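Removed from the display is one protein chain of the complex; every other protein chain stays in position.
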Amino acid sequence: MSTNDYLVLAGTFHGVHAITRTITPRIPVPSPPSSTSTTSYAFPNPGIPATGLEYLETEKFRLTCFQTLTGTKFLLFTDPLTTNIDVVMRKVYELYADYVMKNPFYQLEMPVRCEAFDRHLGGWLRGRT
Amino acid sequence: MSQHPRHSAMLSISTSNSNLANAGADKQQPSQNVSTPTQSSSPGLRVPSNRKTIYDRHLNRSRTAELSRASFAFLFSEMVTYAQRRVTGIQDLEKRLNEQGYPLGLRLLDLLFYRTMSSSTSSSLSSSSTSSSPPNRPLRILPLLHLIHGPLWRLLFQRSADALEHSVSPETPNEYMITDNDPLVNTYISVPREMSMLNCAAFVAGIIEGVCDGCGFEAKVSAHNQPTEMWPGRTVFLLRFGDSVMEREKVLERAGVR
């Protein structure tokens, strides 16, 4: 896939993700932890917000979405049988925090092109297999 | 600038040109702190009533203190970003990073001397004047290079540098190389392809330059990418000593000074 394809995919996914969040049925919080039940309606913060689409699966592959609290989303394509995807996701997030966020030549919101990120992620993945 | 003589050991509001003139003033500070710990000599500055000033707290307090690598990485990254906005090219950027490292070299040199001095001759410290040179101050190039390769690197990066070499070319006897296989300052940095000549360890080159100058060895220091398959971030620091230094070397050699 070209960079452009990735961008289109990310954009499409983002839209679908947002929609799945809005259509998440809302259940009244059964027992509010404190007396903030009236304000909790106004903010999306308290409690656990709707997560939106978490994975897409076909016969040949599975697309998993991991969203951080900042709204950054990581999409991972794997074999549908792959296990421990959450472990991979956490590692990807850590490497992203190190080799992308701490790189002065990476501009926020731009496609990630960081050689050290690719190298370390590749090295880590090879070490797992 | 008027505030020069008053600046602290760690923060200098100064240009790198004037740092040389300040090196002497800096050098006296450690022993002043020890001998007159109660009197802050700064009537112009307000101090907290609990007197938690730089004169009242021990210099070795932070000797083994640790912070996160992340906090350094974020500060350094922002330093590079800021510098990048104010320069026109890669050379210019490296020059600026070098200048930002330079004052660290001067200050770390004092700290290194002070610490090796106080651990070896702590009893004579309070009475000694700073005019006598510390016992470990290098007079020749080789001891200076060992000071950088060993103690300085360990203070900054918790390990020695990886190699120390002398230029093999007879035309450039004044050139020395210190190699770091994986410079800590570059750990998280990926330089874009179009800037492939850039090495942000120019900051460290500036630190080295500050140490050399502070010791009286006029030198130009630059950082160069020399990647190998195993060490993609391998960096060679090239030290070029000035003519006066090389002439003095010859004199000292004849005099049998090591």
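Details
The chains carry the letters A and B, assigned in the order they are written, with residues numbered from 1 in each.
Everything below uses one rule, namely that a residue touches a chain if its C-beta (ideal position, glycine included) is under 8 Å from a C-beta of that chain, and two chains touch if they have at least 3 such contacts.
Criterion: contacts and distances are computed from a predicted model.
Of "Signal peptidase complex catalytic subunit SEC11", "Trafficking protein particle complex subunit BET3", "E3 ubiquitin-protein ligase RMA" or "UBC core domain-containing protein", only "Trafficking protein particle complex subunit BET3" is the UniProt protein name of the chain excluded from the display. Checked against the full complex, the candidates B:47, B:163, B:197 or B:257 give a single residue touching the omitted chain, namely B:47. Within the whole complex, the absent chain has one touching residue among B:93, B:141 or B:184, and that is B:184.
Of the listed positions A:70, A:83 or A:129, the one in contact with the omitted chain in the full complex is A:70.
Against the chain not displayed here, subunit B makes contact via residues 1-3, 6-15, 42, 44-50, 52-54, 59, 61-63, 65-72, 74-79, 81-82, 86, 100-101, 103-104, 107-108, 111, 155-158, 184.
Although one chain is not drawn, its touching partners on subunit A can still be listed: residues 17-18, 21-22, 33-34, 36, 43-50, 52, 68-72, 90, 93-94, 96-98, 101-102, 108.
The definition used in the following text is that only the chains that are shown with their structure count from here on.
With centres defined as mean CA coordinates, subunit B is found 43 Å away from subunit A. Those residues of subunit B that touch subunit A in the shared complex are 70, 73-74, 76-78, 80-81, 84, 187-192, 195, 200, 232.
Per the touch definition, subunit A reaches subunit B in the complex via residues 98-99, 102-106, 113-117, 119.
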